[in-house]
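Before I ask anything, here is the structure I am working with.
Just one protein chain is left out here, and the rest sit where they should.
Moving on to subunit A:
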């Protein structure tokens, strides 16, 4: 049954997409995050690699939680996300083969310039969150098990506040991607935690601005995880490994450092051993 279905599918694809079928060479599917895609990083990064190797990198951008889930279902050849603990757990559980650092940037706390909770200029993110909780000022949370959401929950946990107990009042869980959550925060004058790259490239900042930044607790590490072929026999291991080597090597790292928007560098390369 599979063979006949496959024949039908192939025939359909060839009839309907003759151009795409001819043009599609080798490709890998990269499960990644909305923050990297929304910033435009991949448009800057990928052409160099694709030109050099002829391997097309197809990016599926979802939250980190969903990206890891998709990779666990063997629907990706590589993961590039930002939740180190979850990435290491994925490797420990046998889905991932190896996790390596790629780059970092930082999270920032964004809010209305009127700043009702008076957190502007706080050096400590914990203080700022404490004041938001006390003043019950609106706070928009991703609420979607993404890397940013995990980070935000860890920060609340660090000051002993359980914001989810206030879900629906001042704490508002959007259950959406970073950009959608920023749109919500702008719309309801809420505070929101975001990675800096998404914020800088975000086109609908309106009256919102960065209020807290620079606390070491806001560090945001991105990692790349290869998929274990023992878990996913269909994974394109060689092509994925080539991309990882390029990304962690001098060329990829320089390309990451060279991605600037409004004169600001959005991601800082920090691969440990330069790949190959």
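Everything that follows uses one rule, which is that a residue touches a chain if its C-beta (ideal position, glycine included) is under 8 Å from a C-beta of that chain, and two chains touch if they have at least 3 such contacts; residues count from 1.
To be clear about the criterion, contacts and distances are computed from a predicted model.
Trainee: Which name from "ABC transporter permease", "proton-translocating NAD(P)(+) transhydrogenase", "Ribulose bisphosphate carboxylase large chain" or "Transcriptional regulator" does UniProt give the chain that's left off?
Mentor: UniProt lists the chain that is not shown as "ABC transporter permease".
Trainee: Could you tell which one of A:53, A:183, A:221 or A:270 touches the chain left off the display?
Mentor: If we include the chain that is not displayed, A:183 is the one touching it.
Trainee: For the chain left off this view, which of A:53, A:201 or A:265 is in contact with it?
Mentor: A:201
Trainee: Applying the definition given at the start, please give the residues of subunit A touching the unseen chain.
Mentor: Given the touch definition above, subunit A has residues 2, 5-6, 9, 12-13, 16-17, 20, 29, 34, 37-38, 42-43, 58-61, 70, 72-75, 177-180, 182-183, 201-205, 232, 234 touching the missing chain.
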